[in-house]
Structures are given as structure tokens and as C-alpha cells.
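Structure in C-alpha cells, see below.
What you see is part of a larger complex, with each chain still in position.
Labels A, B and C are assigned to the chains in the order they are written; within every chain, residues are numbered from 1.
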Amino acid sequence: MKKTNIPRYKTPRKRKKRTPGESPGIFVVTENALTSKIHLYIYDAENIIKKEFGTIQDVYTAISKNPRKFYWIDIQGIGTQDVLNSVKEKFGINALVMEDIVNTHQRPKFEEFNNYLFVVNRMLELDETLNIRNEQLSMILTEDTLITFQEDYKDILDPIRNRLIHRKQTSIRTLGPSYLLYAIMDIATDQNFNLINRLGDELDLVEDSLYNKAEKSIMYRIQEIKKLMLSIRRIAWPEKDKLNELQKSGSKFIEPEVKVFIRDVADHNTQIIDLLETYRETSTTLMDIYLTIINNKMNEVMKILTVISAIFIPLTFIAGVYGMNFAIQDPVTGKLLHKNMPELYWPNGYVYVWILMIIITIFQIIYFIRKGWFKD
Amino acid sequence: MKKTNIPRYKTPRKRKKRTPGESPGIFVVTENALTSKIHLYIYDAENIIKKEFGTIQDVYTAISKNPRKFYWIDIQGIGTQDVLNSVKEKFGINALVMEDIVNTHQRPKFEEFNNYLFVVNRMLELDETLNIRNEQLSMILTEDTLITFQEDYKDILDPIRNRLIHRKQTSIRTLGPSYLLYAIMDIATDQNFNLINRLGDELDLVEDSLYNKAEKSIMYRIQEIKKLMLSIRRIAWPEKDKLNELQKSGSKFIEPEVKVFIRDVADHNTQIIDLLETYRETSTTLMDIYLTIINNKMNEVMKILTVISAIFIPLTFIAGVYGMNFAIQDPVTGKLLHKNMPELYWPNGYVYVWILMIIITIFQIIYFIRKGWFKD
Amino acid sequence: MKKTNIPRYKTPRKRKKRTPGESPGIFVVTENALTSKIHLYIYDAENIIKKEFGTIQDVYTAISKNPRKFYWIDIQGIGTQDVLNSVKEKFGINALVMEDIVNTHQRPKFEEFNNYLFVVNRMLELDETLNIRNEQLSMILTEDTLITFQEDYKDILDPIRNRLIHRKQTSIRTLGPSYLLYAIMDIATDQNFNLINRLGDELDLVEDSLYNKAEKSIMYRIQEIKKLMLSIRRIAWPEKDKLNELQKSGSKFIEPEVKVFIRDVADHNTQIIDLLETYRETSTTLMDIYLTIINNKMNEVMKILTVISAIFIPLTFIAGVYGMNFAIQDPVTGKLLHKNMPELYWPNGYVYVWILMIIITIFQIIYFIRKGWFKD
């Protein structure tokens, strides 16, 4: 059998192989990580400044020149060791947290420290061929600053950047960095929501194909969708815990007004989990239907074989009988052997055989009709 | 294979695709939403006024002219932005709540705010062809007012409207808007109860068909029912949580006397969940039986094929042997070849062959009878 | 295929179809309900009076004439509206409770009110043909009175009535109506216990049949038993919750001494749940064995077909070859065609063919023996 050319989804293996016994807190940027680009947003309800910087030192200087504002340090690419080291020092971040930022295979989580909060988010994107891009977005929240770290330059946060820049006096400008944190989690959840809907549409397509024509490729398609759902589920469940902890957290870094927004994100996430469970059952059901259809087909094949065999094998036997060469006359002595196949010499012998064969066939057909084999 | 023309249930995709990054609280009515019709009921134990209004402003004026009463603002159709905006302003509703009202794919939920309670209900209806209509009914409850929002003009609340208008001095008039809230949840739960019973009857029908005649369409029917149950389950479970929270809520907007009624609704909902679990197991069992019946049928088909083949193939072989043309006499030399098929020249050769064939057949039939293949 | 005449268990559909929007508390007796018969037991440790009454008013009068005693109002048949109305009024029962009493499809439950406790029990009975009778027994307990409502005149409480009447100075007479409540729950649980054992015996029988002869009817039998277990499970689990709540309840209507007895009932109920789980696994296992046996049988059928076909088809082909009519001599020219089937004119041609055929057969039989097809 040749290789089936079904494109398959493979979980991207980004996870760094751990070197057991490595000292924790000695975080090292991974080889393929992109050089860090740093943007700083200094804003309050009325004014906003956006600037790109090369080092955290410069960012720090810019912040100290603009006191009593809110700050968003937007770091894209986590491949520059210096930048990360400076963040660790300037903001007093725990080495384990820094390790989690560079090892981008963390589950969504929320950790509370005295001087900051640490939040891990995962952003999923699905391309045309159902390949998933699964990026980690780490966030550090202090009283007036949000620091975001992402793996790639390309991201889904542009709508938030636009809202931040253009919408004076709205919540995004007045409620500080914890609202920004919410807005980013909200956008990621909405992204997942659309993704899960996309998979739902795929399942509908598969179902349509299944009812039309149960081809082998459908099975692979279902398994592919199941796998994608599995990888979303691995994010949605810890996300639920994370959002619950965020809601229950008494941290002063989260504005009370923001809590109700976080509840809304949690609600969306619950809907995602709901849909995942529903689609899971659906895909199991589709697989069951597929198997039953195969079984039914086999049944049908067997029936055809049996009907044809049952009808023709006995007839062939009869024909075989009258194809025997028992002699009516001894070739040597010329003696007549009257008991040897006298039917062959009846005037209507051939006609009688046909009648016999037709009767047998009719009986069999009636039998199979009664069994219901010709229906359905 | 032709398309099987089984009507299939499709989950109605009402859910609005989310635009990630959209500012929350900027709620926009969906395109196909119906224009809002507003009815106001002003009532106390003795008197009731029912009036239609065009704007919330007019409703507000009417309310302020009739103080110290209970009010039900019954909004059908959620397609008029102005109406929703006014509700938001006049009653101080959170923008996220307004968003949940217009995006009608919310799970049943209960949210408590300082100045009002927000409850989402789902109303299910099943038409003749087992298509489900799944409508969202959002409710806002304040101390003296209940505001209901529904998607469609047609609804299932008329019995409540009638009771409200005609039954003076009964609970519905004396216990205020929280009783009204209960009555609406109760009617929706009863609706679900009937719906689930309807599906139970369908399952019984399917079971009857299955025992009579295991056709392929039965499988599709079972899957259809399973899907419908899945969509009820997605409502019944969050409904359970909602009702528990409502019971435990210490909000002053819910009359203590109403709590015992809410417990009753919760009880009905638990019965629905019970039935769902039972029917779920039943439908799995039916599917199993169906598969076993198919397997049994295949077995039967195979037996027929085997019996016929086993009997006739050896006989045909014997006939074939005596159809061979080995010559008793060399055509050229005329020499007699006595070892070539002397049976053909025995006076009773033909009779002996028949006897042989009949004996073989009898032995085989006895064998198959012993195996039990002709029973059952 | 004809209808299989397997008797099937059908869940009795007693549940009244709900009319959504119906005012709660306007309870109406169902059409087929039996007329109510009322018996009153007035008792203390020493004396007991048993009397039948026509109305609750008379019962009430009798009670007020015999103060400082315990009372059991035993109502059989819940079809007399007047009786129920009077109970509601005289004892101040909530309208929802009365509704639960007449709509006899409640799950086992326990509800606590200020002036009484409400307990729903279900009594199961199984007749010879495995039909289940599932009756509701509702009980209201106050400080000195127990009111029981049952659907049918025939019941399982006679042993309790006898103990109450004849056993002076025992717990049933000294511990008041809460002990009576316990005794009734205990009898119902023991009934369920016996019923579940009965089903266990059925499963054993099925298992024996299965090992002897795997007939199709076994499958239906297993499904039937599974269904019955499902209906017991739907009672046993809420019963567990009910008994827990009863144990934890701080109500003064339950004598402290009775609590230890209720724990004993809860213990029995847990054993029932245990057995249910065990039997559930057993029935699943039996179904699996059944399926495997079918598969094995199919395999055996296929082997027979294959062995016979594999042996005779090649032989028949050989016979066919020598039945061909290739001429050794041109009929027209008389020219000898030496290459046409010279075997037919060999002196030992026929013998050689038989030897060839026997060798082929022996090789095949050895092959199939090596494959192990003739064993097992």
C-alpha cells in the first residue's frame, strides 16, 4: 500500500529539552529566538508617547523623566540576553520567572509576587492548511507598568495598540496597565473563540462529506481536527484556572473596575470549553458513524457476493452434471448402458433442465426478497 | 453511492463572529435583529396598566408618574440601538451586560451588580421536523422593575402575561418583579422538560423500529437525537449553576418568599439533567444494539454463503471430474486405454455418482445442523 | 426479517406533561389517580387506636380529642382533591409541596420547612416478567404527626403497620413519627436491595447461557437488565443525597436517637449503589464477551468456507481443463493435432490427474493444519 498523502497536523515541538540538574534561575535565551525590539508607551487619560528603544536602561531613563503616568514596555522577540537581564534587575524579577519567559512552552498561569504579577498567555493562530501557530505571551504587571514579552514580531495586538493611541479618556487610558492586561487576554480569548468556530465549521464539512460519501480520507480529517482540539483544550483548561485566580486575587495591581472585565473573559473562556466538549462528542460520533457506514458497506458487499454465488453455484452444478460423459453405449462392446444419463436423450431434456434452473432461481430470488436483501 | 436524504439537525449558528480587540462595552446591535417593541406593565396587587411605548424615555416618564408600583418592561426584538442605549443610561447597566444582551449566544448565567441583577435564560422550541429554535431571553431585575429582552416577537410568555393581567391578589401580583423572574424561568424549564420528553418518545420509536427492522436510517436518527440532547445539555448544566447561585444570593432584589419557588425550578432542572443522562445511556445502548444486529446479519449472510458453497463446490468438482475427456480408446491407433475413466462405462456409473453426491450432501447437512447453523 | 418477539422493558411513562406557565401551587389531582382512603393511627408507648376516616376534617377532630400522642395519617390514593386541599390548609403545607405530592414523578428528596419536613421516597417492585412498578411515597413530618401519601392501595408497608399495632414499648412506639419515617425508608431500601439481587441473579443466568450458547436473545436480555438497573440508579443516587441531608439536618422533628437508624439506611443504600456499579461493569463485560463470541463464530464460518473453497476450487479447475474439447484430429481434414491435449490419450492420464489432485489436497490440508485452523 502506498503512503497516503494526507497532510497531517504535527504538534510543533518548541519545547526545549531540559538539561536535568541545571541551576534554576540561570536563564539562557534559546538559539533561534529573535532579537528583542522594545517599544515604550507612556500614557495617561489625555496624552500618549510611543517610542522605540534599544536597551532597557534607556527605557528606564525615559520612564523616570515622565513620572506619574502609566507605562507599557512592549518587547517583541526574546532573543537578546542583555535586555532580559536588565528587566530582571531593574524590576526585581525572580530568576524562575525569567526562565519561564524564555522557555516558551509554559501553560497559561498566574503567579503573584510582592512587587509584581506574572501572567502567561498563549496566542493561537490557524493558517489555511490547518497548521496552528502557538505563541507564548508573557506579561509582568506592576503598579504603573505592564511589560509584555512575545516570541514573534508579528502579532495580534495591533488593535489594542491603536485603541491605546487613539481613544483618549476611555477605559484603556484611564484604568491603567491592569486594563491593558485584560485587553490582551480578551483579544487572545476571542482569537481562540474564532479558531474553535473554524474547527466547528470543518466538522460540519466533514459531516456533510460523510453523509454523501464515506471515504477513507474523512477518518484522517476527523483525527486531525481532534488533535487540534486537544491542543486548544490544553490551553483552555489552565486558562480557566488562571482567570479564576486573577478574579480572586486581592492584589493591589489590579484595579477593582477591571475585575468585572476579567469575569467577562472567564465567561468567554467557559464558552470555549463548552464548545470543545460539544465538538469532542461530535467528532466521536462522526467516527462512530464512519465505522458503521464501513460495516454496512461490508454487509452490502457480502450480500452481493452471496446472492450471486447462491444463485449460480447450484445452477453451475446442474450444468456440470449434464456435462458428465457417462456413456450410453459401451465403446468396445457396443452394449447399451440405459441407466447412464438417459435424460440426455429425452426429446425435451434440455428444455426440462432450463425449466428446473429457472424454478430454482425464482425460489432463491423470492427467498432473498423475503430476507429483505434487495431493499435498502 | 448516492447522497442519503436523511434530514439532519444542524446547530443554528447564530453566534456573531468576534472581532478580536474590539473595545468591550461598545455594543452594536446585530444586522438581522428585529426592531424593538416595548410594552410596559405597571401593576400592584389590585391594579394593572399595560401600554406600548416607542422609546425608553416615554417608559421612564410613565414610570415616574406611577410611583410605588411594580414595573415590567417587556422588550421584544433587540435591533434598535437607541432603545438599548437608553436602557443602559437610565438604569445604569454595565456595557458588558449590554453586550451580552445583543450577542445572543450566552450560556444561562446570573450576575450580581450593586444596582441590579442580570439573568440570561435560554428558551428552546422544537418544531415538527425536530428543528430546534434556541432563543436568548435576558433579564434585568432591580428593586421594583423587571426588564426582559428577547430576540423574537413570538414567544412562550403569553401565559405569564395573562396571569399577570387577570389574577389579582395572587403571588404574581403581590411578590413583585422577582416572582415574575421566577415565573419566566419556570416556564422555560417546563418547556425544556416537555422537549426532553419528546426526545424520549422519539428514542422509544427508534427502539421499536430497531427491534422490528434494523435499517441504516435508524443510525442517523439516533445520532440526530443525540445531537439534540447535546444542545439541551449545554443549557441544562449552566442553568443548574445559575439557579444555585440565585438561591444562594443574598441580594435584596429577590423576595425571600420567591427563594422556595426558585428551589422548585432548580428541582425541575435536575430532573431534566437526570433524564438527559438516562437518555444518553439509552442512545448509546441503542447504537450498540444496532451494531450487534449488523454483525449478526453479516454472520447470517456468511452462513448462507458458506452452506451453499460448502455443499455445491464439492459436488461441482465431482461433476467436473466426470466431465473430463480422458479417452478410453486412442483415436489414432484405436488402442483401448482401460485405465482412463472406466467409471463412465459402468452400467450403473451415473447412478453411483448421484448416490455419492447425495451421501456427501447429507453428511454436510448433518454437520451444519450440529453446528446449529440452521437454528436461530 | 420478522419482528423479534423479545418482551421488552419499557419505562412506565407516568409523568404528567407539564403545561408551561401554569401557576405553581394550583395543584390538580391527575385523572387516573385513585380516590383517597384515610387511616389514622393515634398511638403512644402503651395504647394505639386505628380508624378509617372520610375527610381530613374528621381526622383533625379525632386528633384534637386525643392530645399528647403521636399520629400517623396514612393516605392511600391521591385522587381526592378535597382531601389534599384540607391537608394543605390544616397543616399549612406549601402549595409547591402539594404539587410534588400529586405529580408522582419526583426524585427522592428531602425539604425542610419551618413547620414540617417533606420527604419523597420511591418504592420499586418487580413482577415475574421483569416489569417494574415504581410508586411514589410522599411523607410530611411534623412534631407529632406523620402524613404519608401513596398512589396505590396495595403497598409494602403492612409489616410496619403490624409492628406499630402489636409491639408495645418498642422504638416504633416510643420514638415518635420520625422513627416511623425511618422504618418506611428502611423497608423501601430493603425492597430495592432484594430487587438488585434479583437482577444480579438474572445476570448470572445470562452469563451461564452465554457460555453455553451465544444466542441473539442474550443481547436483548442484557439490555433489558441494563435498563432496569438504570432506573434503580436514578433512584439510588438522589436517595443518597436525601439521606445525607436527613442525617445532617438539625431539625427538631427528627429524634436524635433516630439519626443512627438513618445512618444505617444510608449504609444500605450505599451497598445498593456499590452493587449497581459492579453489575454495570458485569453487564458491559457480558456484552463484550457476546460480541467477541460472534466475532469468533464469524471467523469459524469464514474458515470453513475458505478451507472448502481453497481445496476444491483448484481441483475443479483441473477437472475443467481436462473437460476442454481441444481436438486431437481435425474433423474436416482428419489431420492429427498432436499438441492438443495429448494427456487425454495417455494410458494412465486419468490416474495421473487423480494423483495430482490428491497431492494438491494433501499439501493444502497440511498448510491449514500448520495454520492451526483445525484446532480450537
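Side notes on the structure shown:
Convention: a residue touches a chain if its C-beta (ideal position, glycine included) is under 8 Å from a C-beta of that chain, and two chains touch if they have at least 3 such contacts.
It should be emphasised that the depicted structure is a prediction, and the values quoted were computed from it without experimental measurement.
The complex is a homo-oligomer: 3 chains are shown here, and the full assembly described by the structure file contains 5 identical copies.
In the analysis below, only the chains that are shown with their structure count from here on.
Remark: rotation between subunit B and subunit C after Cα superposition is 70° (nearest 5). Centre-to-centre spacing of subunit A and subunit C amounts to 40 Å, using the average Cα coordinate of each chain. Averaged C-alpha coordinates give centres for subunit A and subunit B that are 25 Å from one another. Each of residues 1, 323 in subunit C touches at least two other chains. By the touch criterion stated above, subunit C contacts subunit B in their complex at residues 1, 3-4, 6, 8, 10, 15, 17-25, 94, 96, 105-107, 109, 111, 213, 215-216, 219-220, 223, 226-227, 230-231, 234, 238, 287, 290-291, 294-295, 297-298, 301-302, 304-305, 308-309, 312-313, 315-316, 319-320, 322-325, 328-329, 336, 341, 343-351, 353. The part of subunit B that touches subunit C in the complex is made up of residues 156-160, 163, 167, 170-172, 183, 186-188, 190-191, 193-194, 197, 204, 207, 211-214, 260-261, 263-264, 267, 270-271, 274, 278, 281-282, 285, 288-289, 292, 295-296, 298-299, 302-303, 305-306, 309-310, 313-314, 316-317, 320-321, 323-327, 330-332, 337, 339-341, 372, 376.
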